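With one protein chain withheld, the remaining protein chains of the complex are depicted in position.
For chain A:
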Amino acid sequence: MNAVVLSPVDLAIAAALIVLLAALSLRLRLGVERQLLVSAARTTVQLLLIALVLKVLFEHAHLHWVALMAAVMILAAGREVSARQKHRLAGWWGYGIGTASMFLSSFTVTVLALLAVIGNDPWYAPQYAIPLLGMVLGNTMNGIALGLDRLTLDAVQRRAVIEARLALGERWQQAIAESRHEAMRVGLIPIINAMAAAGIVSLPGMMTGQILAGAPPLEAAKYQILVMFLIAGGTGLGTLVAVSLAARRLFDERHRLRPERVGSRP
């Protein structure tokens, strides 16, 4: 069973939907037609470009090229995490904590899956390594961004309570405990919900893709389960690490809350 190869005409038909939507937006004065067309164009260009990059990468499957690609993905995800936060740690900390915890969790989880579960030869075969890392990273990024945003927002809003607890001799770990738990929970909820709804409400994108590409549904489901667990592991670990590091950074060595370390974006 082979997948139906899409021709440019096929894609053009789908693109007509976007044009129709843009025309409607213009007609109804929604004002999103420009954004819509630009992002549709970005999707086209970015996906085709990454396909070219992957094609080259697959032909030159050396560890250092795969590692370079992975590094670029992690740095981009780190930038995204820091860009999504309304209140973020000032200086390099906001970027550094998100990127470091993503590196720790996503890398570990992906490498574990490649070595222990998939067991390809070589283990870093980019056909497996890059898509897996991409999926784990994309979700971990979400969890970390949500968790960090919640933590810093909470620290700013509940400053008086945290300081009152410190003033009664609590250690910083106690004074921030509720906010930290809440931030970790918030970071984990999307993946928990996604796992609960998978297959009932929605067919996950990866499984859909595999089925469209001609894979037997049961094989596709098994891969999807693997990926879901990897994503949950990566997101969970990443969020726990990022929120813990950020909570530590909110206080100094004298257990003082340092709200000036959180910068609000204009």
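By definition in this document, contacts are C-beta pairs under 8 Å (C-beta built on N, C-alpha and C of every residue); 3 or more make two chains touch, one makes a residue touch a chain; residues count from 1.
The criterion applied here is as follows: contacts and distances are computed from a predicted model.
One subunit of the complex is not drawn; among "ATP-binding protein", "Membrane bound FAD containing D-sorbitol dehydrogenase", "Ring-1,2-phenylacetyl-CoA epoxidase subunit PaaD" or "Alpha/beta fold hydrolase", its UniProt record names it "ATP-binding protein". In the complete assembly, the contact with the undisplayed chain comes from A:Leu166, out of A:Leu166, A:Val186, A:Ala221 or A:Leu237. Listed by residue number, the positions of chain A touching the unshown chain are 160-161, 163-171, 178, 252, 254-257.
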